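What you see is the complex with one protein chain gone and the rest in place.
Chain IDs A, B and C follow the sequence of writing; residue 1 opens each chain.
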Amino acid sequence: MGLDTKWTLKWLELSAEAMKENRSRLIDLDRAIGDSDHGENMDRGFQAAMAKLADAPPETPAAALKMTAMALMSSVGGAAGPLYGTAFLRASTAIGDAADVEPSLLVDALEAALGGIVARGKAEPGDKTMVDAWTPAVEAARKAADDGGLPEEVLRAAADAAAAGAEATEPLVARKGRASYLGERSAGHRDPGAESSALILRAAAEAAL
Amino acid sequence: MGLDTKWTLKWLELSAEAMKENRSRLIDLDRAIGDSDHGENMDRGFQAAMAKLADAPPETPAAALKMTAMALMSSVGGAAGPLYGTAFLRASTAIGDAADVEPSLLVDALEAALGGIVARGKAEPGDKTMVDAWTPAVEAARKAADDGGLPEEVLRAAADAAAAGAEATEPLVARKGRASYLGERSAGHRDPGAESSALILRAAAEAAL
Amino acid sequence: MKKLINDPKAVVQESVEGFGMAHSDLVTVSTDPAYITRKDAPVAGKVGLVSGGGSGHEPLHAGFVGRGMLDAAVPGAVFTSPTPDQIIPATLAVDSGAGVVHIVKNYTGDVLNFETAAEMAEAEGVQVRTILVNDDVAVEDSLYTAGRRGVAGTVLVEKIAGAAAERGDDLDAVAAVGGRVNSNVRSMGVALSACIVPHAGQPSFDLEDNEIEIGIGIHGEPGRHRIPMEAADGITDRLLEPVLSDLDVKQGENVLLFVNGMGGTPQSELYIVYRRAAKALEERGITVARSLVGNYITALEMQGCSISVLRLDDELTDLWDAPVLTAALRWGV
Partner (left out) sequence: MKKLINDPKAVVQESVEGFGMAHSDLVTVSTDPAYITRKDAPVAGKVGLVSGGGSGHEPLHAGFVGRGMLDAAVPGAVFTSPTPDQIIPATLAVDSGAGVVHIVKNYTGDVLNFETAAEMAEAEGVQVRTILVNDDVAVEDSLYTAGRRGVAGTVLVEKIAGAAAERGDDLDAVAAVGGRVNSNVRSMGVALSACIVPHAGQPSFDLEDNEIEIGIGIHGEPGRHRIPMEAADGITDRLLEPVLSDLDVKQGENVLLFVNGMGGTPQSELYIVYRRAAKALEERGITVARSLVGNYITALEMQGCSISVLRLDDELTDLWDAPVLTAALRWGV
């Protein structure tokens, strides 16, 4: 399947579903090391994005991602809002006016998204943030694309790596975001933002099936 | 045993002990239909009375009762403070300068105490208050005295009747004091003030043994 | 029991001491016997206002001592009315010769202790008048009960009678204004949780996770009945309805709407209740001319609130607006 506007919309729709379904799980993760709102924030944000997309259906993948970026920015709040907002905005810019996102462009878009998160949040890998899901995802996607993988294979590689990356945040001590205030007590819990990132990338892969 | 100053002091001492021992039980009774303070109030009050009596040991039964009245009035607070204060004050007045309280004088003193409670609190028998302990106690004491009972017998009769009277408050719906705000919900619980009254009259009987 | 206290028996004394230290510009604190007076008491020529009652309702009463409100507050043990040996010196301390008004919430204990104190103060030459506050519509008033309780309306009585005293009304006039406030205010409360009296060490009643108590007082006592938990708007209606019907407020009248927190409920929730109550009043054509929202007369850390409605006329409105300078209420100065 080509990664066209339809795929983009499907991705966003599946992301919204994933946020709704995992709302309480993400709240619970945030409850352990944060302030119990991540699931609520993400669910509210993607509902807002869905509403916007339905209002004025976009014509290109980049337009869909940009509308999503704006909706997230203006409705998620907290740390996740500006971070995801920037990520989707930069991905949109990277894609430009392409109607179909080729694997290498896809990797560029994912990398741009990660770059946006890092530019805003200044987190490094190992800080126990969403960066720990996106970093391996981008690497795995690049490898899959370099190996000549199909779009859905590249996306699956990214999703698998993000899931592993999210899981791998569990033993870490947080050094960025709200969980860092807990110091050593943050170890032993999965980072909620890394988990929502993994869910979003999984949605991208599923949308391509 | 004659009901002299020694008896009076012993009575007050045993009352103080009873309040300390039954502090939480009286709090629990008050918790159910009031504001959880009766045990604390009575314990604080009798400790204050003990301190005063130790400071300036009184020479007559009436003096001991008057000091107790004053201590209760100025340290118990709540409804019980003025009611018990008045009760002890009127009992003291009734006894006058007698060094030894004969049965009939004892009955007069108990009746004066009850009269004081009623004068201040305007409760009638059956209103679920301490009056429901004192009323049968005075009656039983009078009967025992009329029957020629010894002082300790008169006191035992009063104590037994007060205990029965306190128990008999359980099914009643309160019409005076804080418990009356509960309406029907006050039924099924013993009145704390009736219970503390029974304890005080029991102490009087025990002091005469 | 987890509380920020030391010895449970020292709670009132230490807290009053801390209050005196934090507000030494406004009040003077006597710790034995415990009472709090306005810094500049007695104010020459002014009627003195004394209120008091059990502790645990903070900021009531100490938080309302100061210009335009109380001259003295007399704190008893937690939920226990104070004793005459506190009330008497407080009364004497604030008498400038113009007499003293006692503002007493209608509880047997408070009534008896203040009654005794008033008698003794009068024996010492102080003229005393008493305003009995009994605004709680949850409790039936009949010959065969102790009558209605005094609850949140007390704050309004203290503010308005305080303003009357401050503007120079004489003893009977101050008592009359206070009595007029009391006749024109009704309140009703709800508890979502109990509170823990320090010396008792356990919750004042047990509520299931989905139950609330309607018609509570301010002493952690159970209410008139227990119902399943509902949304805020429904609860608000349940409190407002008996208040309005008992007060018999008419379309076109002006009222003061007071949503009072019991101590443990977030302000945001009080405003949600206020919103509904204000809309309900508007819908009936009643004008909410003044409002008060916050924790003013509490039951320790109890969760819940009460709604009070005071019928206003021009004089009561002016007295409400008059300057007040106390720890817990201040405006106009």
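Methods note: a contact is a pair of C-beta atoms (placed from the backbone, for glycine too) under 8 Å apart; a residue touches a chain by one contact, two chains touch by 3 or more.
Since the model is a prediction, treat every value here as computed from it, not as a measurement.
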item: Missing chain: touched chains present in the view; value: A, C
item: Among C:Leu192, C:Ile218, C:Leu247 or C:Leu319, the residue in touch with the chain that has been omitted; value: C:Leu192
item: Contact residue for the chain not shown (choose from C:Val27, C:Ile212, C:Val309 or C:Ala322); value: C:Ile212
item: Footprint left on subunit C by the chain that the document does not show; value: 2-7, 11-12, 14-19, 21-22, 55-56, 58-59, 63, 192-193, 209-210, 212, 229, 231-233, 235, 263-276, 278, 288, 291, 293, 295, 298, 300-301, 303-305, 330-333
item: Interface with the unshown chain - residue positions in subunit A; value: 27, 31, 33-37, 40-41, 44, 73-83, 120-121, 175-178, 180-183, 185
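We adopt the following convention: only the chains that are shown with their structure count from here on.
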item: Chain-level touch network, classified as line, ring, star, complete or other; value: other
item: Farthest-lying chain, centroid of Cα atoms versus that of subunit A; value: B
item: Approximate Å spacing (C-alpha centroids) for the pair subunit A, subunit B; value: 75
item: Inter-centroid spacing, subunit C versus subunit B (mean Cα positions, whole Å); value: 32
item: Intercentroid distance (Cα basis), subunit C paired with subunit A, Å; value: 54
item: Subunit C: positions in contact with at least two other chains; value: none
